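Comments concern the structure below.
Of the protein chains in this complex, one is absent; all others appear in place.
Entry: subunit A
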Amino acid sequence: MIITKNLKKSFHGHEVLRGIDEHIEKGEKVVVVGPSGSGKSTFLRCLNLLEVPTSGEVWFEGNNITSKNCDINKLRQKMGMVFQQFNLFPHLTIKENIMLAPVKLGVLSKQEASKKAEELLERVGLPDKAAAYPKQLSGGQKQRIAIARALAMNPDVMLFDEPTSALDPEMVGEVLGLMKELADDGMTMVVVTHEMGFAREVATRVLFIDEGQVKESNTPQEFFENPQHPRLKEFLSKVL
């Protein structure tokens, strides 16, 4: 579903990604871990071109999205993204946040989008917040709404960029729980996170990115119990 070929990204001469080749299949739940500044967020942001790679290719559902004549806006509709800082639209109500993209992009009519928004609010457990504004929500609630907003476009894959890193500890659970439900429903997911428990429980594959390269890629069991790369061993000894 997503293929990266020798993906490289530099910021002002500093090379953050040093050639990543990855295949992510439909239905996979790939969790990306690694130390801060290792390039894991940059890797995720390259997948929907929020960061434009310096070189290399990204393919999504058979389209080379790094080529000039690709309509990235069209493809992004199929790639939901959830951010560390939620990035809800503060001037819109919760329901309007969810309805904005499907309506403005002509995917759904206003009535359909309204119905869809209500279903999604039900699904993320916040049906009574439809008329509220983002400021009135807790961090965990905001992130659940951000997930609902991304789901409103019926994406084929969901990208999560450290979705629980900005949350108070007691709110991490509700967001991870929702993500787990999503995974159980068969959503293809790529998750950058520091939550090793989530990786162990939900991932079908765990990637270890360090110094801009994938140093290890394995099933969660092998990854945590039998790490091969010395850098991964060192990393796990610090975080577990």
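Just so we're on the same page, a residue touches a chain if its C-beta (ideal position, glycine included) is under 8 Å from a C-beta of that chain, and two chains touch if they have at least 3 such contacts; residues count from 1.
As a convention for this text, contacts and distances are computed from a predicted model.
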- Note on the structure: From the options "Cobalt transport protein CbiM", "GerA spore germination protein", "Succinate dehydrogenase iron-sulfur subunit" or "Amino acid ABC transporter membrane protein (PAAT family)", the chain left out of the display has the UniProt protein name "Amino acid ABC transporter membrane protein (PAAT family)"
- Among A:Leu17, A:Val30 or A:Ala101, single out the residue that touches the unshown chain. A:Ala101
- Quickly run down the residues of subunit A that touch the omitted chain. 48, 50, 73-74, 76-77, 79-81, 83, 85, 87-91, 100-101, 104-105, 133-136, 149-150, 153
